[in-house]
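One structure, as structure tokens, below. Some questions next.
== subunit A ==
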Amino acid sequence: MEALQTKAKELLAAGTVQVAIGYGKGTGNARRPLFVTKPERAADLIVDAACTQNLATYLTKHEVRVMGRMAVVAVPSTLRSILQLAAEKQIREEQVLALAVIDGQVRELATFEAIEEAVATIPDAMSEADRNMIDKLSAMSVPERRAFWADELVRCVKCYACRASCPMCYCERCTTDVNRPQWIPVASHAVGNLEYHVMRAMHLAGRCVECGTCGKACPVGIPVHLLTIYAEDSVRRQFGQRGGASAKLDYAMSTFKPDDKEEFIR
Partner candidate 1 sequence: MARVGVFVCHCGENIAGTVDVAAVAKAALDMPGVVHAVDYKYMCSDPGQTLLKDAIKEKKLDGVVVAACSPRMHEPTFRRAAEEAGINPFLCEMANLREHCSWVHDKGAATTEKAIDLVRLQVEKVKRDRPLQPIRVPITKKALVLGGGIAGIQAALDIANSGNPVLLVEKSPSIGGHMSQLSETFPTLDCSQCILTPRMVEVARHPLITLYTYSELEKLDGFIGNFKATIRRKARKIDEKLCNGCGVCQQKCPVKKIPDEFNEGLSFRPAIYVPFPQAVPNKPVIDVKNCTYYKTGKCKACEKLCPTKAIRFDQEDIVEVHDVGAVVLATGFKTMPVGNFSEYGYGKLKDVIDGMKFERLASASGPTGGAIRRPSDGKEPQHVVFIACAGSRDRLKGVPYCSKVCCMYTAKHAMLYRHKVHGGQATVFYMDIRSAGKNYDEFVRRAIEEDGVKYVRGRVSRVYEEDGQLVVKGADTLLGAEPVEIRADMVVLATAVQAQNDAEELAQKLHVSYDPYKFFAEAHPKLRPVETNTAGVFLAGACQAPRDIPETVAQASGAAVKVAGLFSQPTLTREPIIAVVDRQPPPVFSSCVGCFLCKSACPYQAIEEEVIKNRNGDVLKVVAKVNPGLCQGCGTCVSTCRTKAIDLEGFSNEQVFAELMCI
Partner candidate 2 sequence: MRVGYYPGCSLTGTSREFDESVRSVARALEIDLAEVPEWNCCGSSPAHMIDTTMSIALPANVLLKAKRAGLAEVLTPCAACYSRLLMGKHEIETKPATRAQVERVLGCPPGSLDELPKVLNVIEFLAQIPETIAAKVTSKFEHTVACYYGCLLVRPPKVTRFDRTEDPVEMDKLVALVGGKTIDWSFKTECCGASFSISRTSVVGRLSSKIMQDATRRHAEAIVVSCPMCHSNLDLRRREINRRMEKPTLIPVLFITQVIGLALGLSEKRLGLKRHFVPVKLPAKTLPAQVVS
């Protein structure tokens, strides 16, 4: 933790970065995003097991970007987000610097290449709890799964916290906001909710970094992140590609192989 505070302080003092995005103290034991612009406030930065939110979400926010070069405290999924955002031309190398927290060690990663190297050493990002839950769901019959998701999704109030918390949901206009035609019904109801979440998962397939932040952001506790993680896992299983592995575009869903398996097509 001290190493991080020192590092951030140095960077801010030297003017290498103008803002350090990290975790600060929230209510109780919770952590909340903290934007440090003055070297002396670097001491407020915290790193511990409770820091799980993917801070990459803020890298594409206009309000943050206008501050100048950003240093971001990065857990492994944040690093992947940076690469995926770079691949999708949403962020340039000179705009960001990662303060990677990997196994309790803080490392400054100033280039995409350095981030790529670091990401390459990080194993599967899906948490054990998520893995267990997906396995459990996969073992169910189709009607059982339908019942499970119907029960979950009926509670969705379409607050879009999942979308707002996701670093890859940076679109200025989401499909849900399109009203000609109205792909996703505005009101919250079972079918519309299903359409919304399936759409979100499809849009994240091949781009999701499996941070699970969307699920944690849900105020009514729907495990929406399982859908995006599942879609991402599906891409990995079928095409061997994954989101956030490279700063160069390697998006499985906009490429193909002539011999992709197709036994389901008659």
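The candidates were selected such that all candidates are chains of the complex that A comes from, given by their letters.
As a working rule, contacts are C-beta pairs under 8 Å (C-beta built on N, C-alpha and C of every residue); 3 or more make two chains touch, one makes a residue touch a chain; residues count from 1.
Note that the structure is a prediction, hence the values are computed from the model and not measured.
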Chain touching subunit A (counting every copy) in this complex, out of 1 or 2: 1
Touching residues (chain side subunit A, partner candidate 1) in the complex: 88-90, 170-175, 178, 180-181, 183, 203, 249, 251, 253-255
